[in-house]
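Report on the following structure.
Every protein chain except one is present and positioned as in the full complex.
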Amino acid sequence: MIRKQAVVYGKEEIGPGIYSMWLKCPQIARTAKPGQFVQIAVNDSYEPFLSRPLSIADTTNNTIRIIYRVIGKGTEILKAKKDGETLLILGPLGKAITPVKNKNIVLCAGGLGIAPLLYLAKNLKKNNNLILFYGARNESELILLKEFKPLCDKIFLSTDDGSKGRKGFVTDILFSAHDILANAYCLYIAGPSEMIKKISNYKFRLSHLKLFGFLEERMGCGCGICFGCAVKKRGNGYLRVCTDGPVFDLSKVAL
Amino acid sequence: MIRKQAVVYGKEEIGPGIYSMWLKCPQIARTAKPGQFVQIAVNDSYEPFLSRPLSIADTTNNTIRIIYRVIGKGTEILKAKKDGETLLILGPLGKAITPVKNKNIVLCAGGLGIAPLLYLAKNLKKNNNLILFYGARNESELILLKEFKPLCDKIFLSTDDGSKGRKGFVTDILFSAHDILANAYCLYIAGPSEMIKKISNYKFRLSHLKLFGFLEERMGCGCGICFGCAVKKRGNGYLRVCTDGPVFDLSKVAL
Amino acid sequence: MTKIKIKNLEFKNPLVLASGTFSFGDKFISVANQMGGIVTKGITLKPRMGNPSPRIYETASGILNSVGLENPGVDKFCTNILPELKSLKTNLIVNISGNSPQEFKALAQRLDDTEIDALEINISCPNIRDCNKMIGRDPKQTYKVVRAVRKQTKKIIITKLTANFIDPLITAQAANDAGTDAICLINTLYGIALDTKTGKPFLGGVTGGLSGPAIKPFALYCVWYVASRIKLPIIGCGGIVSAQDVKEYLLAGSKLVEIGSANLRNPYAGLEILKELNRLRG
Partner (left out) sequence: MTKIKIKNLEFKNPLVLASGTFSFGDKFISVANQMGGIVTKGITLKPRMGNPSPRIYETASGILNSVGLENPGVDKFCTNILPELKSLKTNLIVNISGNSPQEFKALAQRLDDTEIDALEINISCPNIRDCNKMIGRDPKQTYKVVRAVRKQTKKIIITKLTANFIDPLITAQAANDAGTDAICLINTLYGIALDTKTGKPFLGGVTGGLSGPAIKPFALYCVWYVASRIKLPIIGCGGIVSAQDVKEYLLAGSKLVEIGSANLRNPYAGLEILKELNRLRG
């Protein structure tokens, strides 16, 4: 883990209010693994005070990619950043996902949850078969489809308004795909906490199926020193999203 | 007085860390008078919290000009503003200088004090004779000279390092110009508070000479509602820089 | 909107402009007129010059002020300023400050037959010489002051409390027992800034009062904490800059709110917050 000034480039709006940008930071890029994230200090002043956690959505040798929706102060400032400007980033943070081989793996994304799954898919692609279930509010918010096409054997889409794919929630299409799940080794889920909770609590009647969720929680430090990012363990006590996760075996946490 | 979104244009660095920019804001431009200033909310967030007072250095029909030195948070943000971006400004604020006719008027500027004197000089020029005493740290900080040339009968310069004009303080050249002062109706002084104080307390032995100082004080509101910008009256009590000034007859205040 | 009342005094909306941040109500009258009320700068029995400069120091998301109750005294206020305020179309609340129950009594007496709508008893100004002599830090003194004013006037009384070094619930109870009609929570926090170049305090008044968004979570806590423990209308105050802030204060249990430092940043802040509040309420 390291904290470095990274240079912004290749910023583009890839959906309504959704931006992708690359951050040049070789030390972080080279050690980053799927499942990990960075903390970004959006400015030099102290308002906003905290750094912002954003998933690593892809890497090259020298750069990492982040994809974010503009929702508040921090992401507003990120949106205003121009190519060539710098940002202080801390990373890579969180646990890396352990790679597997020769498996059928299902990815399930809701909204911006698609971002961390991109990096994971690129990593798993070579040695596994991937199937993606992906839902968003409407067609224009279904981002990164072109990039996922070559990575997945099948892609199932849904939109809340039916403008593309099945009308409804991604959980609807996921839960109706019993055969696919029956053949799958595991399921990676990223998206709104309500969605992850719903899937986590769903009775799949598939005892072999491992569920992994990308959890988000309000963070202080992002690096294990403030105990701010608690997620309840099954049983007693808490785990830390930033160091025990952000990707969790859902059988271990109580959502 | 009005508070409006103004569009920035024509920003340029006219000295080291010294910027000039124009703000398009017809309602303020049309009523602005020499001696007045504006309060600028440098951003939409609340850090920094207060608006920044800056003198009106010139106007056209639709725009006002401000000239500032980058010294802290607020002016850093102003410096980063690009043409076409907007700023919320409140103005015009403070008392207008009462115009006079057919007089010999001496202007004395230290550093950025030259900014408000520009607007005043443009206004007084038609009906009066102007003489400028102007000192700065070094040649590169002697800004606006080209604009003052056609406005003044004489210009006397000084720099702290002697890189242009007389080496020393502007007060040195001013105090040695007894003949000019003897023929002058009044003296307008703008610059560091120490400089204004020195001139205010100097024994000119010229009882007719009126001294007017452009005073600066930490401000809250800039518009008379917080009582934050006190300057001591000669005698008892305080005056408000923002509504009783910022230009004061120095015989009325105790510096 | 349902009617907001303190006793029989009606407020057309929950927004009041806070003492010391809107002159005496004599400036920006078109703004003041649309508010639920306006509180004057603190008035004292005798004229006060206030503190030397600088009086304002900016802090992270806040300001320190050491204005020090500059005002012309109650007599000049009544003769010179009050007549100008006759045409105000909003509740005029006069903020009064003193060092003893007797002084407060005299202030209330002097203002009793004027046409003002309410008195705000300021026992919480941090800009006094000995911080430990702040009346609002002593429940007994608080009781005595409020009692003295209550005996003197039938006007609405708001007692403005401090949360500096004292549990405001205790002083709220004292003010309640003494007959206040409402309380205002909170006045500025203690604060200081030191100039690292000279090693001296930056403000002319040495210490100052801290206000602005920086103090909001604490001020909101005070309102929430007191509101759930006492039945007394509360006017929430501290760091309000947006309609969201106002909603939070109302949720916390305040009936009205006072907007202070926001006026310094923008004298039209009250109006803008009102517009946004109406928009949010649909």
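When the chains are written out, they are named A, B and C in that same order, and each has its own residue count from 1.
Here is the rule we go by: a residue touches a chain if its C-beta (ideal position, glycine included) is under 8 Å from a C-beta of that chain, and two chains touch if they have at least 3 such contacts.
The structure presented is a predicted model; accordingly, all values stated were derived computationally and were not measured.
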Chain not shown, its touching partners among those shown: A, B, C
Candidates C:T59, C:N99 or C:T114 - the one touching the absent chain: C:T59
Among A:L50, A:A96, A:A177 or A:L206, residue touching the chain not depicted: A:L50
Positions on chain C where the hidden chain makes contact: 59-62, 64, 131-132, 137, 163, 165-168, 189-194, 196, 199, 207-208, 210, 212-218, 220-222, 224-225, 239, 244, 247-248, 251-252
Contact footprint on chain B, counting only the chain that is left out: 46-47
Touch list for chain A against the chain that is not drawn: 3, 41, 46-51, 88, 90, 217-221, 223-232, 236-238
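FYI, only the chains that are shown with their structure count from here on.
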B-C or A-C, whichever has more C-beta pairs in contact: B-C
Remotest chain, chain C as reference, centres from CA atoms: A
Whole-Å separation of chain centres (CA-atom averages), chain A against chain B: 54
Inter-centroid spacing, chain C versus chain B (mean Cα positions, whole Å): 35
Centre distance in Å when chain A and chain C are each reduced to the mean of their C-alpha atoms: 48
Junction residues of chain C, two or more chains touched: 60-61
In chain A, residues with contacts to at least two other chains: 46-47
